[in-house]
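Note that one protein chain of the assembly has been removed; the remaining protein chains are unaltered in position.
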Amino acid sequence: MDCARLLVSMDAPLVTRFTASDDTLKFGIKMFPLTTDIDQLKAVCLRTRRQIIEMITAAKSGHPGGSLSATEIVVTLYHSILRHDPANPKWPDRDRFILSKGHACPVLYAVMADCGYCPVDQLNTLRQMGSIYQGHPDVRFLPALEASTGSLGEGLSLALGMGLAAKLDGSPARAYVVLGDGEVQEGQIWEAAMFGGFHQVDNVCCIVDRNKIQLDGFVKDIMDLSPLVDKWRSFNWHVIEVDGHDIGELQKAFAEAADTKGKPTVLIANTIKGKGVSFMENNPKFHGTAPTKEEAEKALAELV
Amino acid sequence: MDCARLLVSMDAPLVTRFTASDDTLKFGIKMFPLTTDIDQLKAVCLRTRRQIIEMITAAKSGHPGGSLSATEIVVTLYHSILRHDPANPKWPDRDRFILSKGHACPVLYAVMADCGYCPVDQLNTLRQMGSIYQGHPDVRFLPALEASTGSLGEGLSLALGMGLAAKLDGSPARAYVVLGDGEVQEGQIWEAAMFGGFHQVDNVCCIVDRNKIQLDGFVKDIMDLSPLVDKWRSFNWHVIEVDGHDIGELQKAFAEAADTKGKPTVLIANTIKGKGVSFMENNPKFHGTAPTKEEAEKALAELV
Amino acid sequence: MALKIKFENKIGPATREAFGKALVELGKENKDVVVCDADLSKSTYTNGFQNAFPERFFECGIAESNMVAIGAGLASSGKIPFVASFSAFILNKGFEQLRVTAAFPNVNLKAVGTHSGISIGEDGPSQMSIEDISLATSLAGFTVLCPADEASMTALVKAAAAHVGPVFIRAGRSKAAILYSASDTFTIGKAVELASGSDVTLIGTGLMVAECVKAAQTLEAEGVSARVLDFHTVKPIDRDAISRAAKETGAIVVVEEHLVDCGLGTRVAQVVTETTPCVMEFIGVDTYAESGTPEGLLEKYGLVASNVVTAAKKVISRKR
Partner (left out) sequence: MALKIKFENKIGPATREAFGKALVELGKENKDVVVCDADLSKSTYTNGFQNAFPERFFECGIAESNMVAIGAGLASSGKIPFVASFSAFILNKGFEQLRVTAAFPNVNLKAVGTHSGISIGEDGPSQMSIEDISLATSLAGFTVLCPADEASMTALVKAAAAHVGPVFIRAGRSKAAILYSASDTFTIGKAVELASGSDVTLIGTGLMVAECVKAAQTLEAEGVSARVLDFHTVKPIDRDAISRAAKETGAIVVVEEHLVDCGLGTRVAQVVTETTPCVMEFIGVDTYAESGTPEGLLEKYGLVASNVVTAAKKVISRKR
């Protein structure tokens, strides 16, 4: 695949759990340069949001709301936290990222392209036949993805399986997974939560994008989750509540998660669905509706 | 079906929520006489336990442990709590009972037969071809059952559906469902728990037979549930912890459940798997192993 | 062939939309009809019922397994519940519940799966069901319906409600070509002969019925007389229509928006070999598809009239 690596000047990595192994030699690993610089990350978020709007507008369908709410989460992970190398997406010791709420893939595609995994100039082929940017993440088309998702409820289990494999291999790899808050209604999430707590899969970090809206409306009206922190705690997870749009808080929380042993960590990331675009914010309509051309222009005018 | 109604002298009903309706006329309802008399109920439990041992011994396979642990729960429900009429098992306003952990059906068959739903003298045909006493509850063979079970995880949802139907119909019917503690690992239980709490299905009462053992061993070793009370509370249920072998505590808890409005109630009934037979108590082997003839004799000698 | 309907290749509403409208009518007629949905009421069109009868609508959130068994509980207490989601989710996540709480005790539950097949388009394969006919027909005692257009869906939703026993209804996302009018009648288990013919029989279900009709028109122009059968009921299967087709035309093509090796085609083949062996060809998909426009996908994955024409000619050439 023609993957032009983006060269962005970056600070030193925040987390340096990584130690040289045979893999780095075999795979010729050149870690993606991580940064803690919040201004820089904010800039990445801004261009990611613009990209999301452009992609979905071009596709004329897709899910802007949940892509925009997860922007800081995904950007912070790829730019501050994950040990990864876009030139070697199958490096065994890499950290894993799974977007369990696969419908929000525009944010993932935008960030992965920005990191150099895949071409930026094809992002606007989103949802077209043959595009590597499928309507939901599909490893057949974009092998750098860790998982094909789109059927809600499955990503946490996958991350736990990857966490177990890393432990068996004595690998420092960690697995990160983003769930939607509506998604948390799936029973499989609680099976996985029970498993993770019981087996102490502490190299897994789960992030709930708590944007308070699902497909048919507000979570509190469809199937309320409160008290969500109590739920996860009673399933023996280390719970951190954060402002999911505050990059500094996210960085701290991810560091705390990495330091937490004997328990997996879940971040309840309070977010705003549609964040960054005034008329999309907290508006259930934009869960799964593409902006019109005019709306897109208005949105891009706000995203500066 | 040749259902000889057992005539046992009983006290007045404990709960008299029942008010005469057209149904009582149409269905010729003669409520099963309920009682609060603990000595009498203990006697029923004793003969139920003897029956369980005899049935499973005759069948040469089956699940004694979870039948014995649930004996006081099922006996208390049928003799102190449920508004039911064995002669009219389809009376619309009856209370419903579902044994979600269907493998423990010997206790249900014994109690139903004792109440007059079905022949006592065929109990020892358990698990034989054509028997109404199938290896797991099967409404095709015993239509007085409320549900066919055996695949764990489904009974709570069924009870909630019945609870919703009763509310739509303005019926006083309540639905009771017994789960195994291993069963509570199924994600569907948590989907149902979330639904019940959210939709405030307060005419449903769930009982978890907390006997601490599942098929492969102790729950704490297979997939620990602690803190179980916190889990249910965080799913917005009214939680009552009881000694599941103390009939008085059970009666009080069921009364409290009936009085609790706006929330469904779950009883965490602490029990001993194999209760009443020394060598079966707390012994994982007797989850799904029938006693030998000698073991059965020993057991019956203890059950006096 | 002789077409028995007026077919103008006019596009009507999607079958899911027809389902939603029929539900509202049912709700008016029968207060025991209740509806459950799993956070997809805008897509399954159950939101019409929800707006009309909010007290009889139960939102289950994104929890399909529970929804199915909630429905079975409602049915066990005398209600006529329609539980709906995307076909992929209600069947694939609710299968054990459909088996144990509905099929096994023969409970009066109606399960509805929308967004069947690959014609859902841009959302891609995670949301497409190409195995729903297989799963639904693997539930003993279930009736499985897959109507082709608005009028047949409307009639068959009513027939499903009137039928006592578990039913699965398969519905599509895309707009469907109009085949029938509101006055046409449908019987569960009885295929509709849309065109008489003697050289070959084209059997379709769902959106593929219209492709069969178009193919028959093309074939006629080339002097081939094709019978067209609408299998709106996949189970119980119309054995009689199949054996007559085998006997009278000696060649059958089955067309379905489904995995080709586990759907309607295999069931028809079974009846053919049990009654009157004849040559057959099968049109379906053999892998998970991708994002794209509905039309583009149907074309790319070989599910349009021209593919039916080719298969018909091939199967005829195989006749001895």
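Every chain is named by a letter (A, B and C) in the order it is written, and numbering of its residues begins at 1.
Keep this in mind: contacts are C-beta pairs under 8 Å (C-beta built on N, C-alpha and C of every residue); 3 or more make two chains touch, one makes a residue touch a chain.
Quantities reported herein were computed from a predicted structural model and do not represent experimental measurements.
J.: Of the residues listed, A:85, A:114 or A:191, which one is in contact with the missing chain?
T.: A:191
J.: Among A:35, A:48 or A:149, which residue is in touch with the absent chain?
T.: Final answer for the missing-chain contact: A:149.
J.: Using the touch rule from the top, list residues of chain B that touch the missing partner.
T.: 59, 61-62, 102, 127-131, 134-136, 138, 140-141, 148-153, 182-183, 185-187, 214-216, 222-223
J.: Touching the missing chain, which residues of chain C?
T.: 65, 88-89, 91-93, 95-96, 99-100, 103-104, 125-126, 130-131, 134-135, 137-141, 235, 237, 252, 259, 261-262, 265-267, 269-270, 272-274, 277-282, 286-288
J.: Can you list, in ascending order, the chain A residues touching the missing chain?
T.: The list for chain A reads 92, 96, 138-140, 146-151, 153-154, 157-166, 168-169, 173, 175, 187-188, 191-192, 194-195, 198-199.
In this section, only the chains that are shown with their structure count from here on.
J.: Among line, ring, star, complete and other, which best matches the way these chains touch?
T.: Contact pattern: complete, every chain touching every other.
J.: Rounded to the nearest whole Å, what is the centre-to-centre distance of chain A and chain C, using the mean of the C-alpha atoms as each centre?
T.: Roughly 37 Å, centre to centre.
J.: Can you work out the whole-Å distance between the CA centroids of chain A and chain B?
T.: Going by mean C-alpha positions, chain A sits 45 Å from chain B.
J.: Would you kindly tell me how far, in whole Å, the mean C-alpha position of chain C lies from that of chain B?
T.: 41
J.: At which residue positions does chain A touch at least two other chains?
T.: In chain A, 185-187, 223 touch at least two other chains.
J.: What are the residues of chain C that contact at least two other chains?
T.: Counting only residues that touch two or more other chains, chain C contributes 60-61, 63, 65-66.
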